[in-house]
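Working notes, beginning with the structure itself.
With one protein chain held back, the other chains of the complex are shown just where they sit.
Think of it as A, B and C in the order they're written, each chain with its own count starting at 1.
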Amino acid sequence: MSKSDLSRRGVLKAGAAGLATPTIFTGAAWAASHAGFTNAPEGDTVTLGFNVPQTGPYADEGADELRAYELAVEHLNGGGDGGMIPTFSSKTLEGNGILGKKVEYVTGDTQTKSDAARASAKSMIEKDGAIMITGGSSSGVAVAVQALCQEAGVIFMAGLTHSNDTTGKDRKANGFRHFFNSYMSGAALAPVLSNAYGADRKAYHLTADYNWGYTTEEAVKQATEAMGWETVNAVKTPLTQTDFSSYIAPVLQTDADVLVLNHYGGNMVNSLTNAVQFGLRDKLVNGKQFEIVVPLYSRLMARGAGANVKGIFGSTNWHWSLPDAGSQAFTRSFGTKYGFPPSQAAHTCYVQTLLYADAVNRAGSFNPCAVAEALEDFEFDGLGNGPTLYRGADHQCFKDVLVVKGKENPTSEFDLLEIVEVTPVAQVTYPPDHPQMGGAEASLGSCNPGA
Amino acid sequence: MFGLNSKDTSLLLVVAVLTLLAPFILNPFPENSDLAQFNAGYPDLMQRFVIFGIFAIGFNILFGLTGYLSFGHAAFLGVGSYAAIWMMKLLTLNVIPAIFMGIVVAGLFALVVGFVSLRRSGIYFSILTLAFAQMSYALAYSVLTPITGGETGLQIKPIDRPLLSNLEPGEIGRANLFGIEMGNSYLLNVGGWQFTFNAGYYIAAVVMLIAFYISIRIFRSPFGMMLRAVKSNQNRLNYTGLNSKPYTLAAFVISGMYAGLAGGLMVAMDTQVGPERMFWTASGEVVLMAILGGVGTLIGPVLGAGMIKYMENILSKINDAILHQWFAFMPDGLENFKVAIIHPFIGKGWHLTLGIVFMLVVIFLPGGLVEGGQRIGRLFRRKKRKDKPSPDATPAE
Amino acid sequence: MGILEVKGVNKRFGGLQALGDVNLSVAENTVHAIIGPNGAGKSTLLNCLVGKLIPDTGSVMFDGQSVLGRKPHEINQMGISRVFQTPEIFGDLTVLENILIPCFGKRDGAFRMHAFEQVFHEKSLIEKAEAILEDVNMADKKDFHSASLSRGDKRRLEMAMCLVQEPKLLLLDEPTAGMARADTNNTIDLLKEIKSKRDITMCIIEHDMHVVFSLAERITVLAQGTPLVEDTPENIKGNPKVQEAYLGESQH
Partner (left out) sequence: MEAIVLQVLNGLDKGSAYALIALGLTLIFGTLGVVNFAHGALFMIGAFCAVTLQRLLSLSHEVVDETRTDFLGNPLKVDVPYLADWFGVDAAQSIINWSVPLAILFSIPIMIVVGIAMERGLIKHFYKRPHADQILVTFGLAIVLQEIIKAIYGANPIPTPAPPAFTGSFDFGALIGMENIIYPYWRLIYFGFAMVIIAGVFAFLQFTTFGMVVRAGMADRETVGMLGINIDKRFTIMFAIAACVAGLAGVMYTPINSPNYHMGMDFLVLSFVVVVVGGMGSLPGAVLAGFLLGILESFASMGQVIDLLPGINQIIIYLVAIVILLTRPRGLMGRKGVMEE
C-alpha cells in the first residue's frame, strides 16, 4: 500500500516549514481564510467524514454503511467497476475524485449516542478537516449531527434516519436526507395493507417510547385510518425493554386483529419474536386472521428475528433485488467486493456520497452553500429508486417506496425480504408544511458556509 | 500562595501551566506525520478533557472523601445541561447565566436526591442514586419529551429568540461570552505543526482551574477533613459531637453542582443535550475515571477523565486504512499480519482496549494512574539515592 | 444531685428485659464504675446514655437536661464523651487529624460549612491538639497514619480525642478489654494521670475487678438488668450479694 498524506493540510504545512504563521479566525468555524468556508480543501485531496455506529447495538449496520462508503470512495477515485456512477443520470463523476481532488476519508464511532456522535463529527471537522459528514443509524444521532454541521458550516448527508423530524421540524439548511421517512412508510403501507387484509380492521399499536416511535405511530395511524381502519389502542414501550411479553399479552384480550410494531432494531426483533411466541399469528379474531405489521424493515432486523418475519409486511427504502440497472450495478459491485448483497443502509450511504460528489462537481465548488444549492430541487435517476427529487423546501428525497414482506423460502441469510409493491412517489409526497413535518413553523434556516 | 501550602500551590501551578499549554502538549506530532492520528489538540477534545475533568473532580469530592459511591452522578450532569440550554433558548446566549443555571438546578436536584439517598449507606446508597438517575433518563427519553426533546434532545433552533440577544431573523443563536463565540480559534503554524488556541477551550480551562483550586481548598479544609472522617469511621464521628448527615449531604450537593457545572459547560461549548447523557453507563464512566486516575487524590480524576476521553475519541477513529499506512514500509505479508493483530483493538474495538486497560490498571495499579506516577517517581529517586540510607517510613498522605 | 441522673429506666428487646428499673446517680468529679456479669445490661445502659438506644420508660438527665431522644452527636455536644471497647479512631487520618476533628467539633458545633478555610491555618487548634498529644505521650507520632498504631496507642489516641473535648462526663466501655496485664496497668496509670490533671467525671463500665478497684470511687453492680447495690469499692468487695452474682456467673 502506498504511503499518502492523511491530512489534507499536510502538504501545505510542509511548505511552510520553519515559519510561524499565525492566523486568527473568528466565527464559529474552522476555515481557511481565503476560501470563505469551513475546511476548504487545499492541495489535491478532499476529506470526507464517515460517522457511523461502530459500537453498540447498531454496530453491524454501521459496519455495512462503512463498507458502502469505502466502495463509494473507491468508485469516485476511479477504482473498481464504478458501481452506480455509469447508471447515474448526472454525468459529472468521472472517476477522478471530486472536482479533480482525490477523495480521502476518516471514520468515527457514533456509538448511537448523540453526544458521542457529535464529538466524533467535531473531531472530523476540527482535526481532520472533513468537508462533509455523513452516516448514522438513528434519528437522534442524525438530528444532533445535522445541527452540529449547520453550526460548523459543513454539509451533512444523513445516513439511515427514518424519523419525520430529520427533515421535518428539525430540518436544517446544511442537512440532506436521501432515506425515506415515517410519513412515507405509512402512506406506502396503508393501501397495500388494506388490499391484503381488508378495509375493516382494528389495529393495536406498540410504539417505542421516543421521537421516531411517535412519528411512525402517527404516520401509520393516519394513513391506515384514512383507509377505514380503526385504531384500538396504542401503547408506548420503553426503549430499554427487552422482554415485550407484558405488552403483547394484553393484545390477546382486545378485539384487535392487527398488531403494528413501531419498533426498530433490537426492540423490533424482540417484540416480533414475542408476538409470534404468543401465537398471535395463529389467532383468529372475528373470523379474520390476526396479522402483524412492521412499518420499518431492515435486513439486520429480519435476520435477528429469523423465521418470525415470514409473511410480515413492512416498508423499506431499497432492496438489492430491485431490477433496475442502478440497483443491479450497485449490488454487483458491492457483492463482488464483500461477498454478500448490500443492505438499505449501505445503499443510502453510497448514494448520498455520490450525490454529494456530483453536487460539488455541478456547483464547481466545495462551498456548502453552493453544494446545497446544487442539491436543492435536483432531479436525478439511476441510483436505485427510480426518478427522484431532492426537494429544496425540506431537503428530503422523494422517490418510490418499497413495501416488502418477509420471504417464505429464503435462499441465504441475506435474502430475507421480497418486494410486494413499489409505491409510486406521487403517493408518498406531502407538502413541506405538513403537520407531521413540523407544520408551517419548520424552517431550514439559511445555509451556513462557516467562515 | 492562594492560601494553600507549598506542595498544593506547586501542584496547582503545574496543572495551570499544563492546561494553558495544552494546545502544544496535546499536539506533539507534526500535521503530516503518520502519528498525527494521535494528536489530541483540537478544540472539541480539549474541551471534553477539561469538562469531564471537572465532572470527575466533583465526583471525587463525594466518593474520594466520603466514600459514598454514587452510581447516578450523570443525572446531575444531564439536569445541568438541560437547565443551561433552556437558559440559552429563553434568556440569553451568553454562557455565564446558562452555566450558573446549570449549577443551581443540578445543585437543587442533588439536594433532593441526596436527602433521600443518604438515608442509606454502602451499596444501598449506590442503588438509590442509580435508581434516581435511571428514572431521570427514562423519563427524559419518553414522557418528558416536551421539556427534554426526547431522543433527539434539545438544540438551539432558528425559532429560538432569547430575550436578551438581538438576533437577525432566521439567524441561529450561538453560545458566546460577551461576544466571544466559543468556536473562535487562533491557529499557529510552526514548522510542520499546527496549534489551535480555541476561545471555548480557554474559557472551560479557566473554569476547570477554578474548580480544581476549590477542590484543593475543600480537600485541605476542616470540612474536607470531616468528610474523610465520615469515610474512615462514621460512628466515631457521631460520638465526637459531629453530625455526619449534613456533611455528607453538603458533599453530595457540592459534587452535584460540579456535575451541573460540567453539564452547563458542555452546553456552552456545544449547544446540544440528549438524554443518554444521563444513562447509567455515563454515571459508570465517571466512576471509572475517578478510580482509573486514583480515588481520593487531587489530580487523579482529571487524569482518568483525560485517559478515557482520549481512548474514546482517538482510538475509535483509527481504521484499517490508517493501519496500512503505518506499516506500509513493511513487506506486504508482515504488514497484513501486523494490521490483523492490531485491528481488534482499534476503531470499533476501542471498547475492548478500554476494558483491558481497566483490568490492567486495577490489577497492577490499585491506586490508579497517580500510583503509577508515584512508583515511577520512586524508582527514579531510589536510583539517585542508591548510596544514601534508605528513605524513612512513608509519611502519611 | 449528680451530674448524671438515671431514673426508672426500662428497656425490653422483644421478650427480654434488658434493663429493669435502673436508677443511677453519678456525682460530679468522681470515678464511678458500673460492673456486672455478662448480660447484666451494662452495654445496654451505656447505649441508653449516649443516644444509641432509647429507653422504653424512665428518664436520663445530664447536667440538668434530658438526653432522651437526642442523637449521639447532640449528647456529645452536651458534654458526654465515650471511649469504646475496641478503640474507635479515624484509621485513614493521621494522629494529629484525629485530635483536630474533636477540636473543630468543640469550637464549631455539630456542623459547619468550613469548606474554604484551611486546616493548616488553624494554628491555635493545632497547638491545642499537640498539647493533648503531649499529655498522652504521643507527640512524636502526630504524623503517623493512625491505623498503623499499636493497640495501646490507639487506645491512648481515643482517650486524647475525648479529652480534647473537655467533656464533663467521660464514659469508658471496658477500656482494658482484651488487653495484656501490662497494657491494662498502663491504661490504669493513664486514667489516673488524666484524673489527677483535670476536673472530670468518669463512668467506667468494666469487667476486670482489678481496674475497677484501682480507679473507682463508687461502684454500681448490675445484675440481670437491675442495680444490685451501689457503694464504695471497700464495701462492694465484702458484699455477699455481689459475690453471689459473680459466682452465679462463673458456674455457667
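Criterion: a residue touches a chain if its C-beta (ideal position, glycine included) is under 8 Å from a C-beta of that chain, and two chains touch if they have at least 3 such contacts.
Keep in mind that this is a model prediction, so the values were computed, not measured.
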item: Chains in view that touch the one left out, judged over the entire complex; value: A, B
item: Options A:305, A:354, A:369 or A:383, residue touching the unrepresented chain; value: A:305
item: Omitted-chain contact residue, chosen from B:14, B:35, B:90 or B:123; value: B:123
item: Hidden partner chain, touching residue among B:100, B:280 or B:310; value: B:280
item: Selected from B:91, B:131, B:177 or B:206 as touching the chain missing from the view; value: B:131
item: Hidden partner interface residues of chain A, rising order; value: 56-60, 209, 233, 235-238, 240, 242-243, 245-247, 249-250, 252-253, 266, 269-270, 273-274, 277-279, 300, 303-308, 320-321, 331-332, 335-336, 341, 411-412, 414-415
item: Sites on chain B contacted by the missing partner chain, in the whole complex; value: 67, 69, 116, 119-124, 127-128, 130-132, 134-135, 138-139, 141-144, 280, 284, 287-288, 291-292, 295, 344, 349, 351-352, 354-359, 362-363, 366
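One rule holds for everything that comes next: only the chains that are shown with their structure count from here on.
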Contact clusters after notional removal of chain B: A | C
item: Closest chain to global C-alpha mean, per-chain Cα centroids; value: B
item: Rounded Å distance, chain A centre to chain C centre (Cα mean); value: 74
item: Where chain A and chain B are represented by their mean Cα positions, the distance between them in whole Å; value: 33
item: Residues of chain C touching at least two other chains; value: none
item: Of all residues in chain B, those that touch chain C in their complex; value: 3-5, 214, 217-218, 220-226, 228-229, 231-233, 235-244, 246-247, 250, 254, 395-396
item: Chain C to chain B touching residues, read off their complex; value: 50, 71-73, 76-77, 81-82, 84, 88-94, 97, 100-102, 104-106, 108, 110-122, 143-145, 161, 165
item: Chain A to chain B touching residues, read off their complex; value: 1-7, 9-11, 13-14, 16-30, 54-55, 59, 62-63, 105-109, 113-116, 118-120, 122-124, 126-127, 138-140, 143-144, 147-148, 150-152, 163, 165, 170, 209-212, 214, 236, 238-240, 441, 443, 445-446, 448
